[in-house]
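For this view, one protein chain was removed and the others were kept in their places.
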Amino acid sequence: MNFTLHIWRQKNAAAKGKFETYKVHDISPDCSFLEMLDILNEQLIHDKIAHPVCFDNDCREGICGMCGLYINGRPHGNDDGVTTCQLHMRKFRDGDEIWIEPWRAKAFPVICDLVVDRSAFDKIIQAGGYISVTTGGVPDANCIPIPKDVADRAMDAAECIGCGACVAACKNASAMLFVGAKVAHLSLLPQGQPEARQRVKKMVMKMDELGFGSCTNILACEAECPKQIKRQNIARLNRQFIASLFDGNRRDDD
Amino acid sequence: MAHERIVRIHSISKKLLVGLFASFLVVFLFFHMSANLLILLHDDGAAYTAFCHFMGTNPLVKVAEVALFGSFFIHIVLASYLWLCNRRKRPVGYHKRSRTRTAAASKLAMITGSLLLICLVFHFYDFYLVKMNVVEGLYMVKLEELNNSDINEDAIWTADEEGEYKEFTETGLRWFEITSKTNSDVWLNNLTKEDTEILQQVYRNINTEPDFYHMAHEKFTKWHIVLCYLLFFALVGIHIRHGFESLFQTFGLNNRRYAPVIKWCGIIYTWIICLGFSTVTLGVFFGL
Partner (left out) sequence: MNLDAKIPEGPLAEKWTRYKNSQKLVNPANKRKLDIIVAGTGLAGASAAASLGALGFHVDIFCIQDSPRRAHSIAAQGGINAAKNYQNDGDSVERLFRDTIKGGDYRAREANVYRLAEVSGDIIDQCVAQGVPFARDYSGMLDNRSFGGAQVSRTFYARGQTGQQLLLGAYGALSREINRGSVTLHTRCEMEELVLIKDDNGVERARGIIVRNLVSGQLERYAAHAVVLATGGYGNVYYLSTNAMNSNGSAAWICHKKGAAFANPCYVQIHPTCIPVHGDYQSKLTLMSESLRNDGRIWVPKKKEDAEALRRGEKKATDIAEEDRDYYLEKRYPAFGNLVPRDVASRAAKERCDAGYGVGPTGLAVYLDFADAIARLGERVIRQKYGNLFQMYQKITDQDPYHTPMMIYPAVHYTMGGLWVDYELQTTIPGLFAAGEANFSDHGANRLGASALMQGLSDGYFVLPYTLQNYLADQITIGHISTKDTAFDEAEQAVRQREEKLLAIGGTKTVDHFHKALGRIMWEYVGMSRNEQSLTTAQEQIDRLEEEFWKDVCVPGSIESFNPEMEKALRLADYFELARLITADALHRKESCGGHFRTESQTDDGETMRDDENFMYVAAWEYQGHGNKEILHKEPLHYEYAKVTTRNYKS
């Protein structure tokens, strides 16, 4: 298969970027999207045409959340429930023009070409996306029974890989699905209850501070999430947030 | 840090306020639509007129009216503010237009909202501003009130030198014309602005009210106005199609089990509102 690629090139965060056009030939339909870019890079280096295109990638099996390209108007390209590394060229038609852009959001500044800085996600988690237990001194794992359905729902939410597709897809660059997934995961479990009220406030406040937009329920995030995390997690986040507003037990200590 | 907490409102709180005030509007719409259906009763507008009278005079309704306008205002201002803020969250946009499959109603909520605001201005021009005495419309007055009011004989008759009333003045002639066309035993209605002025010259201390029933009949017999209103209702429908589900989502009242229920309630509600309003308009147009 042959493709014409229009790729966003930007030397560094400060530089002005623009699209460059490259052509690749004889790509196997079984090739993954990133392998296609590997082939392009080989070609660019070998023929000394340009610097190879920088893009984040690591596990290439759809779990690390490192890769993420905005391909022809969709984060992770034109397939549902996959990351860019699991997108295969058989999903395209021979001769297609493919536009490849980095995630665009105020909170995700471009570092180089298609690589963006997603440390904002880490900062949201650092604000409270965990259960505060110190190593050791915990009860036996089976001492709190958790209904299977609850554990399964928590697992559904916990599957988030933090790739940022939700932010990239959202018209408002909102991180509500990411935050919602973490809040839902932890607040569903009994272990997460003690900190539930504080956690949601801290995380939302951090999310706002870092320049993510607010949710207007368009749900593009849900449509593009490679792990198919559901909108109900955002509802749960809202619910938890409202509960935190009316929580009379909490001392405002920060 | 206390001051920060007061000044800075969480993004979710803003959205909650947008939703909260929208929820009043959702309820109001149903109320408005139900009332409009009274127009279709074959009673020459008696029920609807009585209802309008109640709405126009009851003091509690006045309070509700203020609350309603407040809701509209806050909903619009906050939603626009959110939209402006959100636009700044993606300083560099995408080259390729988004091909993510999302509900159009949600994606277009801001646009349908803005269009609705324009429609609303016209709607107000057609009806509500008459009540505010800004625009001329049709009016009505209670017969009982006329009967109980003193008549200014001077306005009706011309008196000769002996002080005998001989003939109608011009005002008197019009007054006679107006009062003789009464076909309701409660209301003297379908009056123009000029008519009310004459009545007010004749009777002291009468209150005229807008006659929405006849105004509706006047407007909705013109096909282009009907068409505009049908488009207006479609916009309302699209907007609540997003709003209804969105409300539940924002208030966190959505889970896997109830998601389909909420969705269907939203769809049904949207259709009820749209069809309800359209039925009245079309009913008047076709003289049903």
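We call the chains A and B, going by the order they appear; numbering starts again at 1 in every chain.
The working rule: contacts are C-beta pairs under 8 Å (C-beta built on N, C-alpha and C of every residue); 3 or more make two chains touch, one makes a residue touch a chain.
The structure displayed is predicted, hence computed values, not measured ones.
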Contact list for the unshown chain, restricted to visible chains: A
Of A:G62, A:P102 or A:G180, the residue in touch with the unshown chain: A:G62
Given A:T21, A:T135 or A:N249, the one touching the chain that is not displayed: A:T135
Given A:E20, A:D117 or A:E209, the one touching the chain that is not displayed: A:D117
Residues from chain A at the interface with the omitted partner, ascending: 11-12, 28, 30-32, 34-35, 38-39, 41-42, 45-46, 48, 51-52, 54, 56-66, 79, 81-82, 86, 88, 90, 111-112, 115, 117-119, 121-122, 125-136, 138-142, 144-148, 151-152, 154-155, 158-159, 161-162, 185-186, 189, 191-192
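We take it that only the chains that are shown with their structure count from here on.
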Geometric centre distance via CA averages, chain B-chain A, whole Å: 45
Chain A-facing residues of chain B, complex: 1-2, 5, 8, 10-16, 82-83, 85-86, 88-103, 106-107, 109-110, 242, 245-246, 248-256, 259
Chain B partner contacts - residues on chain A that touch it in the complex: 6, 8, 19, 70, 72-75, 78, 99, 101, 104-107, 153, 169, 171-174, 201, 204-205, 207-208, 211-220, 223-224, 230-232, 234-242, 245, 252, 254
